[in-house]
Every structure is written in C-alpha cells, then in structure tokens.
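Quick one: the structure is below, and I'll ask about it shortly.
Yeah, one chain of the complex is gone here, protein chain that is, but the others are all in their spots.
Moving on to chain A:
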Amino acid sequence: MVYFKMAKTAIKSLIHGPSTIRYPAEPAKQYPTSRGHVTIDPSKCISCGMCMRKCPADAICVRRDEKLWEIDLFKCHVCNCCVEVCPVHCLTMETEYRPAFAEHEGVQVVKITYVKPEKKAVKKPAEDKSEE
C-alpha cells in the first residue's frame, strides 16, 4: 500500500527538524579541499608570470617592473590552476568563500615584497664558452 509508505516519509519529515541551514546566520559547510578564493604570499612570489599565463580566465596580471600581482576576483572562476602551477608555492586556495560585493571592487593588487637572495656568483671563465 503506497499510502502507508508515504506515511513513513511524512512522519519522518514531521519528527525530523529542518534539513536546511539558516545561511548566512549559520556558516555554509566547508571541507579542507573546498575551493574558496586565491591568496598570495607576497614575500615568496618571484614574479615569474606562470600563474598569469596559465589562468584560463585571464584573471591574474603580474606586473614585473612595478612588482605588482593583481587578481580580478570577478573574473576568477576558482579553478585552482594558478595554485598548481606556481613554482614556489606562494599561492594558496583558501576554503572560505568570498563575501558578496555590492560594487565592482574585485580587483585586488598585492605588492610583491620578494627580495632575491644574494648568491655567490660563480662565473665560468669566458674561454669555456668559446670552446663550444
């Protein structure tokens, strides 16, 4: 009898509290893998521009001369590609979603503070090259 079977569902719904959450009063569920938004550690970025070249949405712009890293949050579709390609792992994907914006203020500019460590220059003698 289908009515009895439906009664089971109806009674379950009556006893069980609501399945929904009172978002945004209660935070949404997040997991360690959730893709929320991209953040950068400006002290590590070597301005190689890899993230800019690989970003499928053209959301990142690296201005090497001015040492600026720019992301347009409205263009970014949170694919995690830039995080994967960054050679020095200075980009991270935070699990928290960005809040809503009322106006177009999505462009975030970060000043890169990376300082190239000094290396002891080991120069090869010029004769080596001429031999090749």
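FYI, contacts are C-beta pairs under 8 Å (C-beta built on N, C-alpha and C of every residue); 3 or more make two chains touch, one makes a residue touch a chain; residues count from 1.
The rule we apply is simple: contacts and distances are computed from a predicted model.
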In UniProt, out of "2-oxoglutarate synthase subunit KorA", "NADH-quinone oxidoreductase subunit D", "Thiamine pyrophosphate-dependent enzyme" or "Electron transfer flavoprotein alpha/beta-subunit", the chain dropped from the view is recorded as "NADH-quinone oxidoreductase subunit D"
Out of A:Ser43, A:Asn80 or A:Thr113, only one touches the absent chain, namely A:Asn80
In the full complex, chain A touches the hidden chain through residues 2, 5-6, 8-9, 13, 19, 29, 31, 33-35, 54, 56-57, 77-81, 84, 93
